[in-house]
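Every protein chain except one is present and positioned as in the full complex.
Each chain carries a letter (A, B and C) given by its place in the written order, and its residues are counted from 1.
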Amino acid sequence: MLDKKVKVKAIRELGADNYLLTVNTPEQARLVRPGQFVMLKCVEDLAENPLLRRPFTIFDIHRSSRSGKPAGLDLLIKDVGVGTRKLVQTRPGQLLDCLGPQGHGFQVAAEMRNRVQLAYLVAGGVGIAPLFLLAQSLLTHGIRPVLFYGGASAADLVLRENFERLGIECVYTTEDGSFGERALVTQPLAQYIRSYRGKNIRMYGCGPWGMMKAVHLLSIENDIQCEVSLEARMGCSLGACLGCVVQTRDSRGEEQYLRVCQDGPVMNSRLINWNTVPL
Amino acid sequence: MLDKKVKVKAIRELGADNYLLTVNTPEQARLVRPGQFVMLKCVEDLAENPLLRRPFTIFDIHRSSRSGKPAGLDLLIKDVGVGTRKLVQTRPGQLLDCLGPQGHGFQVAAEMRNRVQLAYLVAGGVGIAPLFLLAQSLLTHGIRPVLFYGGASAADLVLRENFERLGIECVYTTEDGSFGERALVTQPLAQYIRSYRGKNIRMYGCGPWGMMKAVHLLSIENDIQCEVSLEARMGCSLGACLGCVVQTRDSRGEEQYLRVCQDGPVMNSRLINWNTVPL
Amino acid sequence: MTKESDKASFKAPHMAVDIAGVRFKNPVMTASGTFGYGLEFSNLMDLNSIGGIVVKGLSTAPIKGNPPPRVYETPSGMLNAIGWQNIGATEFVARKLPVLMNYDTNVIVNIVGFELDDYLEVTRFLNDCPGIKALELNISCPNVKKGGFHFNKDPKDTYTITAETKKASPRLPLWVKLSPNVTDIAEFAKACEDAGADALSVINTFVGMAIDVEKRRPRLRFMTGGLSGPAIRPIAVRMVYEASRAVKIPVIGIGGIASTEDALEFLIAGARAVQVGTANFYQPDISQRIALGLQEYCRLRHIEDINELVGSLQPYE
Partner (left out) sequence: MTKESDKASFKAPHMAVDIAGVRFKNPVMTASGTFGYGLEFSNLMDLNSIGGIVVKGLSTAPIKGNPPPRVYETPSGMLNAIGWQNIGATEFVARKLPVLMNYDTNVIVNIVGFELDDYLEVTRFLNDCPGIKALELNISCPNVKKGGFHFNKDPKDTYTITAETKKASPRLPLWVKLSPNVTDIAEFAKACEDAGADALSVINTFVGMAIDVEKRRPRLRFMTGGLSGPAIRPIAVRMVYEASRAVKIPVIGIGGIASTEDALEFLIAGARAVQVGTANFYQPDISQRIALGLQEYCRLRHIEDINELVGSLQPYE
């Protein structure tokens, strides 16, 4: 984990208030594991509002076009409030405070090769962000990812071409039917689970609390290991403020608050007490 | 007085942290009298720090190059803190909140023509700002302005060409002797006063409290009417908050607090209790 | 959606609130000391658009106020130590009130004093003036050396001054404006209610201080000043919540309101109406915008009467 002043290399509008922000930071880029995030703030007066940095998942590692070596980070940012608005209005050359990579990412280990055949990646909206590095990692380990990507409307399904370019199967759903199936993303997911019963499958999800809860329930019903990436309001991302906790239950059923920033953001969905109020 | 969202037309660096900011605002430009000011804030989130707008004197009326009609305002801004920094970092096209023209300006009346021969304009640093429109107005009324312009160093004597282009006499002083006489501005001023004794003279000043106090004392010694433009921290500029007051004495010697924003910024120097602490 | 709620979306929501028998066309007012005598803003907004104007604190005779510097900006807030400079109640009634009465909005007068008798004198005088809708007793201004503030340190003193002032204003409703610089605001709220106050204004400013580290001098000549602005809003919302639960009389929420959403926080916490203060300085028409914004909020959510919002906070179980 490093704290760097990084330069904005590019900022691309993706529609539906989404932006792809690329920052130059080779040292940080080299450390990234799938599912990790960085904390960003515009470098101006330290006293600017909002005070606190904001967490963003690392969508992809930006590589030098010449050497192919890690040169920076691609971040998907949806403009939803005052902090994100400032970030999406930055221009190339501007400096950002960037702390990371932070957090506990997805478990994709060498021993999964040959044992796990399929991985269902489930995304809602900007929840797509952690799944791209994950998909690449799964492919490296010989595991076939299938993407289930849901949004309110076609415009919300940003960056889907990136997944298509990996040559993986992608299933899209929208609430208004403007693209893919008119359904919640869990509907095709449930069908796939039924058709591929018997295979050794893993599930990975990132999206709104309600969607993740539904994904978790499917994983329980079908006895599939499932990891989800969580969101929480963060103070520090360092494990120090204890502001970002989620209610969990350990194997003995003991309630405990775990820190999304350090014990997560990716957690086994069984750990989580899904009957709590999200942020 | 109007409250407008105005567009930055140009911003020019003048050196020594000074900038000339031009904003488009024909309606406001038409109302300006010499010595008046506007309250500016970058239009972003209303909640941005600093919260309060900042006062800036109107240096000149920017005129349409085609019609010659008032099209906007030229403002001299010195970067001294967080609010001015934000303003000098604006770019053409950006919007500012602009309230004004505000305040009570210089007294230059038709009846002064033929009665007053000379006007001594005394400026320290950005105190030059109100004197340019004043100089123009004096010339219109057939009164000869002489400018006494002091600064720490040559670089502080910004926009002096504008006065020279009016064809008026300009006397420069710097503390380090890098331009003009190495002196306080009041030294040549005192000499001029001595040499032109007998003429009907007026004095007008804008600059640091200490300089204005010295100018005032010279005016008293020599029985010259003197108006100064004052600075104060302002809340509202509307006369409502009573935050911007200066301690004054009326003709009967009664102490009273007058509002720099409405009763000033230009006041007869004899009104002011110069033994008080400036902001 | 039922037909009723569809119809409701076409009906303008009911925005009026009642405070001690006085009708306010909407729950938005401007706070004392931040809106002058009202007329300073008449070119910049429509004074008819808001429920009321609370004018600058008035004493019987004019007060000179504190020496400058009187204001200083702090993170998301400002300090002020104006020190009750005002033109005096007589001058106000003679020159400002007649003009203000041309507007269709309620005029409330904030009253200040050094000793109990000062308060009673100005109260008796104003009680007889037509055009004033209520008096707001200011015992919470921290910016005078000897002054009403000492009535807001012990609930017993608060009780006494409220009861006495109430007797002196038989015609006009009496609001008491409370200081946040206390351990338990509910205690003071109850003391006012018991003493006959008709409403509470919650809150005045926090006592604060800023220092020029070069000169090693206070930024304000008076040394301390009252902290206002968005910085204090979270504390103000909490105090409104506590005060409004402690009493039956209406509470008017004040402190850092700068947007419709801010105003809604106070209403939902329990305020019957709100006052906008410091924000008037940097956005002179903000009170009008908030009045419109509240109406829009209700309209979009099919809330027929803004009073439904008051105290509608749903705590977690």
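We adopt the following convention: a contact is a pair of C-beta atoms (placed from the backbone, for glycine too) under 8 Å apart; a residue touches a chain by one contact, two chains touch by 3 or more.
Predicted model only: the values in this text are computed from it and were never measured.
*Asks:* Please identify which of the visible chains the hidden chain touches across the whole complex.
*Replies:* The chain that is not shown touches these displayed chains: A, B, C.
*Asks:* Using the document's definition of touch, tell me which of C:M45, C:A269 or C:I306 contacts the absent chain.
*Replies:* C:A269
*Asks:* Taking the full complex into account, find the residue in C:V182, C:I249 or C:V276 that is in contact with the omitted chain.
*Replies:* If we include the chain that is not displayed, C:V182 is the one touching it.
*Asks:* If I consider the whole complex, including the chain that's not displayed, which of C:V122, C:A231, C:I252 or C:I306 touches that chain?
*Replies:* Hidden-chain contact among the options goes to C:A231.
*Asks:* Mind listing the chain A residues that contact the chain we can't see here?
*Replies:* Given the touch definition above, chain A has residues 1, 3, 41, 46-47, 49-53, 97, 99, 232-236, 238-247, 255-257, 276-277, 279 touching the missing chain.
*Asks:* Suppose we count only contacts with the excluded chain; which residues of chain B make the list?
*Replies:* That gives, for chain B, the contact residues 47, 49, 277.
*Asks:* In the complete complex, the non-displayed chain touches which residues of chain C?
*Replies:* Residues in contact with the chain left out: 74-77, 79, 153, 181-184, 206-211, 213, 215-218, 221, 223-225, 227, 229-235, 237-238, 241, 256, 261, 264-265, 268-269, 297, 309, 312-316.
Keep this in mind: only the chains that are shown with their structure count from here on.
*Asks:* Which word fits the touch map of the chains here: line, ring, star, complete or other?
*Replies:* Drawn as a graph, the chains make a fully connected set, so complete.
*Asks:* What chain pair has the highest count of contacting C-beta pairs?
*Replies:* B-C
*Asks:* Mind checking the centre-to-centre distance between chain B and chain C? Centres are C-alpha means, answer in whole Å.
*Replies:* 37
*Asks:* Chain A: which residues touch two or more other chains?
*Replies:* In chain A, the residues touching two or more other chains are 47, 49.
*Asks:* By residue number and range, which residues of chain C touch two or more other chains?
*Replies:* Each of 75-76 in chain C touches at least two other chains.
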